[in-house]
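Shown next, in structure tokens, is the structure this report addresses.
A single protein chain has been removed from this complex, and every other one stays in its place.
Chain nomenclature is as follows: A and B, assigned in order of appearance, with residue numbering initiated at 1 for each chain independently.
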Amino acid sequence: MTNWNVSLLAPEIVLSVCALLIMLLDPPLRRKRLAGFSESVALVGFLGALFLGLMRIGLPVDSSFGGFLIADALSTYLHILFAVIGLSVLIMSIPWLRRDGVRQTEFLVLLIFAVIGMMIMSCSAEMVTMFIGLELLSLPLYVLAGYLRNRERTIEASLKYFLLGAFASALLLMGIALQWGTYGTLHLSSVAPGSGAAPLSLPLAAAGFWLVVVGLGFKVSAVPFHFWTADVYEGSPTPVTALMSTGTKAAAMAVLLRLMSAGFAPAAIEWMPVLWWLAVLTMSVGNLMALVQANIKRMLAFSGIAHAGYLLLAICAGGTAGNAALLFYLAGYTVMNLGAFAIVGLLEGKGERFQSIYDYSGLAKRNPWLAAMMTIFLLSLAGIPATVGFMGKFFIFTETLKAGHIGLVVIALLNSLVSVYYYLRVIYLMYMKDEWGEKPVCRVPASVGILLAFTTLVTLWLGVAPNRLLDALMAAARIF
Amino acid sequence: METVLFYLFAALTLASGLMVITRRNPVASALYLVLCFFGLAGIYVLMDAYFLAAIQIAVYAGAIMVLFLFVIMLLRLEPTELPSFMNSWSKRLYVAVTLVLGGVFLGLDLMRTVNTGADSALTGEAGAIADRLFNRYLLPFEVTALLLLVAIVGAVVMARRESPKPTASMEEV
Partner (left out) sequence: MFDYNHALILAFMLFTLGTAGVLLRRSALVVFMSIELMLNAVNLVLVVFSRLRGDLDGQVICFFIMAVAAAEAAVGLAIIIAFFKRKKHVDLDRASLLRS
């Protein structure tokens, strides 16, 4: 008897209802000049999803829809993470929507659907649902990337993102088709060499596996599938960039984690060398390219690629502790990136004019608080002690060492050293240089102020006392 | 008879697929793509996948390709584009990798790694597919509904007319 427990989908359902409410009620209410309706509904939706996610903590593993849906600690953790991401991006985008006078109804609806897609990805136990979730996440992002379609950079970013995303989807689908064809099942726990399911054809199964990895590699922007990242991040509106760099990466990483540590774990000997090189390339290319960027969003894009490399390192490490380290780093990366992008969004000004790192010269005199918080985020991204970035790297590197990949850790440490340079350069400009050109005074809306305070506190708190979260994540790290 | 038909359809599919990527005029490409879809539908029928063959024609050749043609006509593109034959080394590398992968696929299959002796008399009729769709695959089916909603909203956002009172925000960067 199939189990149709719909309650496991409660966060997704709440968010969908909110999106539908916005679409249905916004046009009549706008005529009555009831401002702020859509934002409030979206806010309620994300808060509700967050609450429902928190309610699930500690409940036993459950599955529904005939095993297509799995509600384990990992999916609960990711639901909470995605609700936080959605909430933060919402808070960041409201001042931006007002500032640039952009239509907001569709923006909010697409934002909500993208977050639902991430949630579906995180709780699907099988590849068809996972793929549809990925599309539900990608399609709104293609549109959001080009939301200001009159701007040349934005519409180019959107087209580029769409074509490469659709291409990656086609590769991923071919991988899924070959997996299904050779194993006859698509459950993440059972598609694997040596997992009992006898493949029709081993070479085709291997080809299918690699195509799936390539398809997901595009989404986490691992080198050599990263070439779209900087252009798209630079061209998209800043809140959308924040969503891409945190949400998409986390969702794709989570799927990769489920695949590698459950279904594909027995074949680790075969994929480990390739993943090893993938991690090394991703870290090194990301960090080296970030050195020469003059645009803050491009710099953060390449820094995001480098961080994807560290996350791949954790997948190489494997094991429950390695997975926990990955999930911890994911939380840290999300928080510090959200904070950094929130500040970039505030400072860029109307029409996104001030995005060069030289526009940050003398920020400490103009906006001492913003400069201080940006410093904390950048130091955390660089992995300086007493921040979450340091703790995350520390856990990942230790686990990788324990797994015996000494070379990998040495390369990662060298990479971290290189990365300190370009993060410190921005801090140097903020504190040591005089203002460069005339800048308007930046006023911080209260909502964004709260978001910034929250992300700063979490960055520091997790950097000092990481153990409670890490212990909680050990439960989430036991997959299947 | 079936064998002959299969090779006919296969030749049609392959030839029109080749034409899709080599024509200069996008309208020609689109029409060859429709032809390619018809060839595939024929192959589906030969494999008793009747429902799929029907929606291949109705959805793919009918709806999606008509949309393509509408857009091409709407944009009035001149067929001046020359195929930029491998204009950068990265593209060249990717093409080489693709061709090698294609060759590997072919080689693997020619070695008959797939056991094709086990033919089943499976027929894909609408009823049987609907049963799977609404039972085992209910979750992805429902999520697909959301996906189509997103597609509508997204298409409206990207393709709608300018608002009558242009806001000051649309200035150039």
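Here is the rule we use: a contact is a pair of C-beta atoms (placed from the backbone, for glycine too) under 8 Å apart; a residue touches a chain by one contact, two chains touch by 3 or more.
This structure is a prediction, so every number in the text was calculated from the model and none was measured.
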Hidden-chain contact residue, picked from the options A:S93, A:S122 or A:S158: A:S158
Which residue of A:G235, A:G362 or A:P466 touches the chain not shown here: A:G235
Hidden partner interface residues of chain A, rising order: 128, 131-132, 135, 139, 142-143, 146, 149-150, 152-153, 155-160, 162-163, 166-167, 169-171, 173-174, 176-178, 180-182, 184, 200, 230-231, 234-235, 293, 298
Hidden partner chain, residues of chain B it touches: 2-3, 6-7, 10, 13-14, 17-18, 20-21, 26, 29-30, 33, 36-37, 40, 43-44, 46-49, 51-52, 55-56, 59-60, 63-64, 67-68, 71-72, 74-75, 77, 81, 83-87, 91, 94-95, 98-99, 101-102, 105-106, 109-110, 112, 114, 116, 118-122, 124, 128-129, 132-133, 136-137, 140-141, 144, 147-148, 150-152, 154-159
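Definition applied: only the chains that are shown with their structure count from here on.
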For chain A paired with chain B, centre-to-centre distance based on mean C-alpha positions, whole Å: 29
Residues of chain A defined as touching chain B within the complex: 2, 4, 16, 23, 65-66, 68-69, 99-103, 106, 109-110, 113, 116, 120, 124, 128-129, 132-133, 135-136, 139-140, 142-143, 146-153, 158, 200-204, 207, 227, 350-353
Of all residues in chain B, those that touch chain A in their complex: 90, 101, 104-105, 108, 113-115, 135-140, 143-144, 146-147, 149-151, 153-154, 156-158, 163, 167-173
